[in-house]
Every structure is written in structure tokens, then in C-alpha cells.
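Before any comments, here is the structure.
We show some of the complex, not the whole, and keep each chain where it was.
Residue numbering begins at 1 within each chain, and the chains themselves are lettered A, B and C in the order written.
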């Protein structure tokens, strides 16, 4: 069930069934010569929709689509929030959701560079409850972060598919996921070296010097829509299990 | 040309052709008994895509989808940023776009409640250049805001379609636009009174007391996908003219 | 009744009669060759004082005198707040007034460039109430913004007085208002062209290039203290009606 395509009365009715919600969260940033700028926002959105768009007991929030990508700013198309801005924005999103009675908020993340800031935002939000002597009472909220590639079985699947050149940025698995969902956007590009170099991530100038075409450790020329379909199918299923566990955990 | 579905190299090539970009900007908020929570984000996105998705001389940024909707918070599904957060986020978006060489940024807005904060954000961004004695030089950026209903001819068209009960929130025109694009999400709901009351907008508690089902002055039961198509067609054309004027203006 | 010249006990007594207050709000910025830097702060202050300084049922707050004027920074004498700073300052002002029991706060504005940020500040302030499940209860506050030139009949009067060259910045009407109140500060200056150019407002460097002497579309050489008196008399009367309506509205 997609929040964007629901009425407030449908969401009110949903809240009588569940206080959980899935929030796809990503980034807008370069993904190498054949990867889409929107990859990190699209992947969790695609997987969440594949798993739960037709489930009336699971609500999918709009995608938090621009995240922390300062290190990619030397490549056109990257849009980033500063971490402090992202914390402020996530704080407002969660305050809005709590206002309506959501109590279990599951962030399905598509970008490694978001992890630290998402967790910092959780602390920022929890801190308000923690500084209070009385505590949140029945307005207590539980938040969790899951990277889609950390869903059960997914990393293993990806590495089986791409034993060489999976890498860590502009990976063939994430590119494949977007190719599956947006076949009109499949790109072909020559890349050299076949497998991109690896190294530390610092500022954007340093990044572009180290990784001239944007990839890190990957060979996304291996990407295909068919592979993407396999990943999406497996990830959507794993997501449902993981989300269910989150809802039922104390 | 959609930024989300482009590679950084395609965007780099685009920048040699144009330094302009269209940013759809909306809100996530209740839209009455038969309007979608995502209406205000979807409308500018739909219109921008209808006009320019297949134009390689116009780039469409990701949609800034959550805006200023504090007054709708008493209805489930509304997500809002505080104005100060929205200013910070828009500042980061524009800084990112400037970094790549974008110099003309056209915000196509779908939410009346965003107007003040978008303009305040423009001032916040321009202020950095203005405080500097030297000025931005050739990094000067020009931003403009256009509400889609203010595109040439659109308000007139909408009022012709809906001479009674167009209203100002959850209007039949905006609902129709979403029904055209998302026919699977057409809703039917009984609404009473037929035309919703009007009044001032303050905090969310006051809002819900004044406007119990969320509509202001409107009768969106008149909405239809066919109407939406007419509006989108006209608005997409008007957008191209308006954007062209923006690019060519000094 | 002027807050500045009252004791706290007089204000406490006032609050038993009324919970309303008028806050003149302006800007400090260049106003062309013969307009005063303080014009936009002085005009609402002059009009409010003319209407209500001797009324013990209306309280006039100190003037919020420096607002959003980044676009005038290329002209000496302009002082501006960033929009984010202005939102923070207005938030503190309103929190102070609420603390004492003020519940209806009427901002009489003298600067077009303030409008967006004032409205954004209202949203920022209301948001705190809106995020709360319980709501503000009997601490709910109502704020409104009125530009003095939008008071009933005033724009018509000004355009009758100055059918040519009223313009939108450094207008003969606002200059006349200050000349009436500060006859010692009447200036004479030659201006060329007689009627200044018009155009968009962006950063301060762009502004000065477009509007070399600071005026937009106006010929303030037409200003006079006598004209100012007529405007002040009419605006003061219209203000009382408008403020009365604000107090009595639900």
C-alpha cells in the first residue's frame, strides 16, 4: 500500500490495523558510466514496492530520495544534503509519522554513505525522549535501518552472480535492479579498467582523483535486467520477513 | 530528460548544451476524502514529465516531495518539514546543482503552502552572494518559482471545467491530474457538504476543526482522469513556453 | 497605546481588556535617491501610531525594524537578516508575547521582501502546535500579516495620487508617508530616468546592475509630506477596521 496513492482516510484505517511503516531512503549520486544517478533511491523503492505495494497491511512512505553524497559532488548530477540537514529532515519526517500514531518505522536504505547519518538521526530523535524524565510513554517509537543488500541472502546472491567486480559503489547488483525496473534506461558504456580501483572515501576532489569514472571496485558492465529481476524477487521476499520480525520484536 | 534515469556522463554532456533545470517541488499531505496524499508532489512531476521527459535539452531533477504542510498534520499521512528545515534542504540542493554548473533553476511547485518558504529559501541562498563584496561572478544562479496552476491559461481552464467548487485545497483539478497519471488510484468517496467551507489557515488543530474532511472550498467529486488529461496536456505545453522564457530572460 | 512607553502593570491591565497586539514590521534598506533607508520600518510604525497610539484598547509592539533585504546589500545603509535568522527572531518574539497571554498578533508590514519570510515564520511557529497531539488548547495563537498598502482603499488611493511612476520599490507613496512624519528628512535628488526600470529580484549584485539608483518602476520625485498625510490618515482608519475584523473573526 503506497502512501502517495492513498487518501488520509485510507491511512487512518490502516493505522487501526498496523502502526508500522517502511520508508525507502536513498541518495542521488553518480553511479559510474552505466549506472543511473537515481540508483540508490530507486533500489529500495523498487524492492519495497515489489514486496508490499499490493499488501494492505504494509504501508510504504514516500522515498527519502536525497541523502548524504558529498563525496560524489565532483560528478555532475549528484545532489546531497549535509548530514546536519539530513538529521533535521529525518527528525521532521519521524515527528510527522509519530503524530499520526506510527510507532514502528523501518528505513530501507539504498546507500552506504547514508548509514552513519541515519543512525545519528535516530539518536537525535531518541534523545528528546531520553532527556525527558517522564519518557515517551505510549508515544515511544521504534526505528530501524536495513540496507537492502543486508537483507537475508541478498549479499550472497549478489556475490554468486558477480564473483568478480561486485565492488562497493556502482555495483552490478544495484545497477541491475534499476535496469529491471526501468528497462528504458539501460545504458551501455565502455569502462576501463574493467574492475575499478578501491580506496578510502574523503572529499569529492579526492574521490574523483582516486576513482576517475566514479566506480569503486566494481564492474557494472555485468549488469542486466534479468539479474535485477532475480535480486528484486529475492530481496522483496526477504524484506517481508525482516519487516515482520521488526514488527513482532519487543 | 530525467536526472534520475541518467548517468553522470549524460548530465555532463547535457550541461554543455544547457545550464537550466526543472525541479518539481511538492508536499505530502491530506487531500480530502478522494484525493491522494501525494497529490502536490505528483502534479508537478506529472506535468514536468509530460512536457520534458523526452526532450534532451531539458533536464528534470528528482522531485522535492515533502514540503511545508504543518497545517495538515491532524490528518494521517501528512509529512512536513519545518520551514527552517526546508530552507536548509533547498540550500543544499541548490548548492549541489551550482557545483555542477547549473545556473538557471526552475522550481515547478504543486503546493500553495510551499510558496512562502521557497521564496524565503531563495533569499537565504542569494544572501550568501549578496553579503560578498565580490559577488558570485560567473557562478551567479537564477532561480524562479512557478506554481503549475499559474502557468499560462491553466487557471482559466480549471475554472471553466469546474465553475463551482474548484476551491483552494483538494481541488478537482489537482485530483484529476493524479487520476490521469495513476488511474489505479482513482477513489470514490461521499463528501458532505458538496462544497467544503473556506477560511484561514493556522495550526493543524484549528485546521481540522474548520475543515473536518480536509477540503477547502472544493468539490473534488467532480474529478476525473479525462479532465486530468486535458489539464496535463495544457500545462505541459505552457510549462515549455514558460521555461523557455526563463532561460532566455536576462 | 505604545508598549515601549507603558509599564508592565499597564500591559497587565491591558491584557484583561484585550489579547490582541499590532506589531509593525519593516526593513532597513535603500529606497532610491530621495527615500530614507528606514522607510519600510517607519511606514507601518507611523500608520500604527496614527491609528492607535491614543487608543487604550489597542497595544502597539516595538517595531521589528530589520527584515529581509539581501537584495539591497549593494547599496550602503541596507541591513538585513537572513530569512532563517528572521524566522528565529520572530519565533522568539511570538513566544514572548504568548507567554504573557497575547493570542491575536497582527503584523503590519512595510516591506514586500518580508512577506515570504513572515509567512514562513508563521508556519514555523504553528508547526510546534501542530506536531503536538494535544494541541495548544487555550494557548492557541492567531497571527496575521497585513501589508499597509493592502489595507482597504490604500492601493487605489496611491494609484490615483500617482497614476504614473508608482512602481514597486521606493514608491512615491511610501516616501511621502515618511516625509509627512519626518519633515526634517525631506530630500531632493535628481533621478534619471524619471521612471525607473522594472525586472526580477535576485541577489544584490544583479539588483544593482538592473536598478542602478535603487528604484524599481517608480518616480518618487512626486513625493510630498501633504500626500503622505492623506495616505497616513486613510491607512490609519483602514487599519483600525482591519484589526477590529481580525480580533472579532473566529
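Definition applied: a residue touches a chain if its C-beta (ideal position, glycine included) is under 8 Å from a C-beta of that chain, and two chains touch if they have at least 3 such contacts.
Note that the structure is predicted; figures quoted are calculated from it, not measured.
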Copy count for the complete homomeric assembly [3 present here]: 6
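Heads up, the rule we're going with is that only the chains that are shown with their structure count from here on.
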Dominant interface by contact count, named by its two chains: A-B
Chain whose Cα centroid lies nearest the overall Cα centroid: B
Reference chain B; chain at largest CA-centroid distance: C
Euclidean distance of C-alpha centroids - chain A vs chain C, Å: 46
Centre-to-centre distance between chain C and chain B (centres being mean Cα positions), rounded to whole Å: 29
Multi-partner residues of chain B (each touching 2 or more other chains): 73, 80, 82, 84, 88
Complex contacts: residues of chain C adjacent to chain A: 130-131, 133
Interface residues, chain B side, partner chain A - complex: 2-12, 14-15, 28, 30-38, 41-42, 61-63, 65-66, 73, 75-82, 84-85, 88-89, 91-93, 96-97, 99-101, 182, 184-185, 187, 189, 214
Residue numbers on chain B that touch chain C, as the complex places them: 68, 70-71, 73-74, 80, 82-84, 87-88, 113, 115-121, 123-124, 126-127, 129-131, 135-136, 140, 142-144, 200, 202-206, 249
